[in-house]
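The complex appears here minus one protein chain, its other protein chains still in place.
So that you can tell them apart, the chains are marked A and B in the order they are listed, and the count of residues begins at 1 in each.
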Amino acid sequence: MRDEVIITGIGGQGIQLMAKTLALAATRGGLQAMLTSDVGGEMRGGPSQASVVVDDEGLRALPILPSTKSVVVMHHKHSAFALGRLVPGGLALVNSSVADPAAIRDAEVIAVPALEIARAADAPNAAGFVMLGAYATLRLIVDVAALGEAMRELVPPYRAQHVAANLRALEAGAGTVLAA
Amino acid sequence: MTAATARQLHDGCAAITESAIAAGCRFFAGYPISPFTGLLENMSRRLPEAGGHCLNAESEIEAVNMALGASAAGARAATGSCGQGLALMQEAIAELALNELPLVIFNMARNQQDYFQATRGGGWGDYRTLTLAPKDVPEAVEHTQLLFHLADRYRAPVMLYGDPLIAQTHVSVDVAARDFGPLPAKDWALDGSSGGTGHSRQIWTWAMGKATEPGPGPDGHWRAVAAKFDEIAGTEARSETYRADDAETLVVAFGSAALFVEHVVDELRADGHRVGLFRPVTLWPFPGDDLAAATRNASRVLVFELNAGQMLDDVRQFTHDRGAVRFIGGVSIHASGLSFGPLLDVGPIRERILEAAA
Partner (left out) sequence: MTEAAPRLVARDRPDLILGDHGLCPGCGEPLALRILLEVLEELDIVRRSVGVVGHGCYGSFVQIMDVEVLQCLHGRAPSCATGIKRVRPGTVVFTMQGDGDMVNEGLQEVLHTAARGENVTCVLLNNGVFGDTGGHQTATTVVGQRTKTSLDGRDPETHGYPIPLAELVASLAGVCYVARGAVSSAGGVARTKRMLRSAFEHQLAGDGFGLVEILTMCPTGWFVPAGSGPQYLTSSLEAAYPLGELPLRGQP
């Protein structure tokens, strides 16, 4: 059972942390994962993209995906590559607080107002984890608890104060999907 | 779920670090330069934990010479850089070869443009550098341990040709120690103990020995070293083929490029094209005999590499029918200058193969 996703956005939205959390959660759960990153040079505002492929034993994947079954769109800027790789009818999970879902064609588009949800969960900086919680619940590769554990592992000591908020965001994102 | 705890999510630099430590590497020196820096960072954190030493040297020149010293003292040592930094290490690589000192060199290259540098070398004298080119992180892990073994076995500097995708892609990987068989003791290594005995050890590229025990001198020594590399050329060439047995069109590619070509081969086969891949695993010694055999029945031999045509020279030399060789690669660089450009992608590769096979 194989899953692939390209997460696209701009620097500062936590794209890389989202992707690594997903890949690590899968790994800890005994699955194989491949994670690749492509970032611009700037600290904020430049392109940020990551791809995660998950599979059982024998994962074969290219570091630059020729196609993907899913994309998570955190921002409309720099999203052309990821959307260009989405298979017809593939899943486009869109952060509708920022990106316009209506602009995406030929995909199963699911809009998640991640910023609003994050604020409501008192996790204003964790929109990315809202999206991740939603994605994981849609695709059922790893559960929110596993994502939470992986996130805990990845968050550096000087950001430890954000762990609780990130967990809330993951739950809120998952909850959005379940409620829909 | 027994594999769950053993398997880690590592990028190539972290995985190579763990693999090197598992192989007994206890000395590393390097200088930060993309995309090698991750290897230096990982070694810096992990080697001391394993009882080893990692030095952030003042330049690549010092890094390789520190590693040379550690090797001369009998430790399993390594260094690395990308092609730009390896350019500074060329003299020392020759020195290692002519001193018959083992060293593993990690070329975390920015692209495939360092093929000539790796296989022809830029140092002085008659030496060759055994070079392995993994196609992905799991293979890089395996090659790392094999290289420490081969370096000790042949008493020579050896190289892993990596790239940014291998350096920076994370995969779930096990890094277990692998056993490649017994090796002779390093009785040539310096520890001071033969001082004052009249037979004190000497490591010198000119191998003239001591006044009381003359050595073979440069003529005898350099001929012996050259002969050793001839031996390695005869025994250590490695290659792989993928769906090549009945291929009309054989694509030749190494490293990450080969990984992409494999995928394209599958796509084209599904469309009915008889296409396959020949992948040199050692860049030197180039698996010429294997290539000659693999190209016997191919009407087209397409060389795909991300440079202006370097492995192309070796392919031309050994292909069964030279006239069948065409170059479908090219220089393709990421906007940052630090990684591969748009040519390393399934779409463009597929197009080029189809165009050449038409």
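Rule of thumb we're sticking to: contacts are C-beta pairs under 8 Å (C-beta built on N, C-alpha and C of every residue); 3 or more make two chains touch, one makes a residue touch a chain.
Owing to the predicted nature of the structure, the values given are computational and were not obtained by experimental measurement.
Engineer: Could you tell me which of the visible chains the hidden chain touches?
Structural biologist: Contacts of the omitted chain with visible chains: B.
Engineer: Among B:Glu41, B:Glu91, B:Glu240 or B:Asp313, which residue is in touch with the absent chain?
Structural biologist: Of these options, the touching residue for the absent chain is B:Glu91.
Engineer: Among B:Ala211, B:Ala270 or B:Ala358, choose the residue that contacts the chain missing from this document, as touch is defined above.
Structural biologist: Looking across B:Ala211, B:Ala270 or B:Ala358, the contact with the absent chain belongs to B:Ala211.
Engineer: Touching the hidden chain in the complete assembly: which of B:Thr17, B:Asn65, B:Ser256 or B:Ser339 does that?
Structural biologist: Spelled out, the listed residue whose C-beta touches the missing chain is B:Asn65.
Engineer: Can you name the residues of subunit B that touch the chain not displayed here?
Structural biologist: The missing chain touches subunit B at positions 26-27, 29, 53, 55, 57-59, 61-62, 65-75, 77, 91-92, 95, 190-198, 200-206, 208-212.
In the analysis below, only the chains that are shown with their structure count from here on.
Engineer: Between subunit A and subunit B, what distance separates the C-alpha centroids? Give it in angstrom.
Structural biologist: Spacing between the chain centres: roughly 35 Å.
Engineer: Can you list the subunit A residues touching subunit B in their complex?
Structural biologist: Result: residues 20, 23-24, 26-37, 41, 59, 62-64, 66 of subunit A touch subunit B.
Engineer: Would you pull the subunit B residues touching subunit A in the complex into a rising list?
Structural biologist: For subunit B paired with subunit A, touching residues are 1, 3-4, 7-9, 165, 168-172, 256, 259-260, 263, 336, 344-347.
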